[in-house]
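Coming up: subunit A.
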Amino acid sequence: MSMLLSMQNLSKAFGGLEVVRELSFDVPERTATALIGPNGAGKTTVFNLISGVYPVTSGSIRFRGSDIVNLPSRYRIKRGIARSFQNIRLIPRLSVIDNLLIGQHVTLTRPFDVMRPFRLVRDHEWICAAKAELSAFGLGQYADEPVGLLPYGIRKRVDLIRATLSSPSVLMLDEPAAGLNASETRELHSHLDTLKERGVTLLVIEHDMQFIRSVCEKIVVLNFGCKIAEGSFDQVRTDEQVREAYLGAEQAA
Partner candidate 1 sequence: AYGHERELVIGLSMARTGTFVSVANANEIAVDMAVDEINRAGGVNGSAIRLVKFDTAGDPKQSVLAVEQFARDNGALAIVGPFSSSEARVAFSAGERLGIVQMSMSSSAPGVAAPFKYAFRNTVDEGLVIEMVLKAMRAKNLSMGTAAIAYATDDAVSKAVGTTVLPEALIKVEVPVGGFVDFPYKAFDMSAQVSKLAQLKPDIVGVGAPPEAMINLAKEMKRQGVSARLFAGTTVGDPDLPVRFGDAGEGTIIGSPFYSDLNDAVRAFARSFATRAEAAKIGRTVPNQTDISSYDIVYLYAEAMKRAGVTGEPSKIAAERTAVRDELRKMKDYPALGGKITFRENGDAIKPIYVLEAKGGHWTLFDQRTAD
Partner candidate 2 sequence: MSGYLTGLIVLLALNTIAAYGVYLPMAAGQLNLGIAGFMAIGAYASAYLTNMCGWPALAAIAAGGGTAAILAFVVAMPILRTQGIYLSLATFALGQVICAILLNLEVVGGAAGYPVSTHIEAFTVVAVTVVVVLLVCLMSTTRVPIYLAAVKNDPLVADLLGLNVKALGVAALTAGATIAGVGGALYAHYFNYVEAQYFGVMLSTYTVLYVLLGGTQSVWGPLVGAAIFTIVPEALRSSSQWRYAIFALFIILFMALRPQGLITRGLTRRRTQAAVQGGTTAS
């Protein structure tokens, strides 16, 4: 199994505060890897480092073998690293389709595309592509709704579809199931299964252990910015440190 993404001795400090410390782990291709840990462990920060929101303090991030720490953030999605956000960050006034068109941006090939008056063309391919993706996940009927009007669960999935429209090879999801009820979580689950079938590698932050167990093959556990455990769900669950810092006695049982 080749490693799509691999962190080596990654560190990040804000001022004097070291939030991620000498962190090394790999994300194997075509699998789902989970990043878990207590609140404030530095999980979101790791995502921010990978997607380039913050520069790293030291260490390297290798994507398909090449170091990307100096790659400007907006080129990373072009390489195939996409992400969703812990708090949904869509543009509430725009319609679902318009939001998706933004996600589609990196797939444009010709420089003139941005200036193409595509709305004058009935059923332009871009709109069709976005709609097709939407329908593929059963949300076709929301295409023209302003995002701000949609229920939370739907918005979360629109956010996800926006990220998938960039045809990423790795998709990073920050707490995708938070705030979803049981049935919405199930829908999310099948959504992710579809993506996995398509060959998308997933890196997931989530506190819902059931969800993690059923989605992810590999788990990395952080505490205070350090990796404290790594392995399959069952390996990790029984780890004493993980129980103590994260799961608590009851959950682990």
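The rule we apply is simple: contacts are C-beta pairs under 8 Å (C-beta built on N, C-alpha and C of every residue); 3 or more make two chains touch, one makes a residue touch a chain; residues count from 1.
Quick note on selection: all candidates are chains of the complex that A comes from, given by their letters.
Remember, it's a predicted structure, so these values are computed and weren't measured experimentally.
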Exercise. For subunit A, which of the options 1 or 2 is its touching partner in this complex?
Worked result: 2
Problem set entry | subunit A - residues contacting candidate 2, complex | 51-53, 73-78, 83, 85, 88-89, 91-94, 98, 101-103, 105-106, 113-120, 146-150, 152, 155, 162, 166
